[in-house]
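Following this message is one structure expressed as structure tokens.
Only one protein chain is missing from this complex, and each of the others stays in its spot.
Showing chain A:
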Amino acid sequence: MTEPLLQMTGIQKAFAGIPALREASLRILPGEVHALVGQNGAGKSTLIKILTGVYRRDAGEVLWQGRPVDLRSPRDAQGVGIATIYQELTLVPQRTVTENIVLGYEPRTRWGAIDWRAADARAREVLSRFGIELDLHRALGSYPTAIQQLVAIGRAASMEAKLLIMDEPTSSLDEREVETLFGVMRALKARGTSILYVSHFLDELFAVCDGVTIMRDGRTVGETRIADTSKLDLIAGMLGRDPDEIRAAGRTQLSTDQTHAGPVFLEAKGLSSDRRLRRLDLEVRAGEIVGLAGLLGSGRTESARAIFGMDKVTGGTLRVGGRDVRLSSPRDAIDAGIAFLTEDRKVEGIIPDLSVRENLTLALLPRLSKMGIVDEARERQIVQGFIKALGIRTADMDQPIRELSGGNQQKVLLGRWLALEPKLLILDEPTRGVDVGAKLEIQSIIAKHVEQGCAVLLISSEFEELIEGAHNIVVLQEGRSVRKLNNPGVTEASLIHAIAEPPDTPHVEAAE
């Protein structure tokens, strides 16, 4: 057995007393591509940051090539041969390819000036190793993201890194670019470089990785060869479930109760967008909650964005209220009776300096105004009604929304959409980051509107929320809707099974 390149054991780390890593370990062999998987918050980034010297560990041991090391800064980590490529590129897009490759390590002439001829030669050599040829004097930013990523990798490789850390390198790449990247990774591996690969796209791991470490709640819960495992086992490990139970659940008969629902309001057929949504088939009826389930990156939010007119639809059809529509902006979607409560409250939801009142009526303004003048008396009446109905805790309606708690901000935003009396309400992680009390309140508000005939498309990472809340659950994988589960009858295990199982197995269409 070869000696591991890196061995981290018993790593602990707490932030302000709250443990982020409890008992994490990681072992990487020389010349292997090793995957690190886990849900958000499992501790992957913390572990990587300890490895790269960004954080100091509280306890545990790090062996590098068999010797204990203490990496105190990213510079230390680079010194021993650890290079990191972050999700956001850290190169300089305005400078040339050569300049980026040699940045910080420029070859010098006798006079101390930069030896550009040598620099070009080095850059050419680095890139040729991966079989790519670029105009070295063009600005890096003029190349596609994939090429920029490859240059970043080339740069790291040229520093003779022994371990290359890649954090979500494929999230912005298309399929062909991903293939190129994998080719480069295999070339690096052949040269003896180890790679630590973090990705939410589990299928990719089977294409390119040798080993995999699974983390959950700050602990390393499994380490195995990729050949000895399956996607279902990985997911079960990430979620802390028993894989056999999930396998068994896949064979459970699902009920097909449809009595609650009214006419179909939204129908998507083969919908694709320019943003990783490949084929969405979906039907939402009035008075029905349809859940969208899937792993991170499976296309749940992308589905919502395509329906709401935010992303360009590149194929398929969308019918709303029985008519074919093309929604090219949120305004179109709103006019068609669709509302979308986004996942990122801060970036895509609140206008922080405006008041609760102004935030709540933002989408409603056209209906509140005559000749361009806002009917403030009516506005106040409506807002007061929502503050009461939704239990929004605010000093008064003129308080800036940024001063409210997350749960109350979320209720204001929910009110923004409910005020429109939408026919379809899309909710993207509606209860994330809100406290338990607000969460229950929000769920019951939604349930009440569904009873009144509102259709709801619910995106949630919480299985419980989907299973208890949704009448149907559409499961997405890699930007495609692969199956539909009908409630009652969905169990957590059967849902996980549906999320994990490859789409090309016999009972794909069985539930439909």
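Remarks
As a convention for this text, a contact is a pair of C-beta atoms (placed from the backbone, for glycine too) under 8 Å apart; a residue touches a chain by one contact, two chains touch by 3 or more; residues count from 1.
One rule holds for everything that comes next: contacts and distances are computed from a predicted model.
One chain of the complex is hidden; its UniProt record names it "ABC transporter permease", one of "N-acetylglucosamine transport system substrate-binding protein", "ABC transporter permease", "Pyruvate dehydrogenase E1 component subunit alpha" or "Protein-export membrane protein SecF". Looking at A:M238, A:V434, A:A470 or A:I496, the residue that reaches the missing chain in the full complex is A:V434.
Shown as candidates are A:D353, A:E451 or A:E464; the residue that touches the absent chain is A:D353.
Only one residue in the set A:T394, A:Q477 or A:S494 touches the chain that does not appear here, and it is A:T394.
The chain not shown here is touched by just one of A:S128, A:S369, A:Q384 or A:S444, and that residue is A:S369.
For chain A, the residues touching the absent chain in the complete assembly are 308, 310, 330-331, 334, 340, 342, 347-354, 358, 362-363, 365-366, 368-369, 372-374, 376, 393-396, 399-400, 403-408, 416, 433-438.
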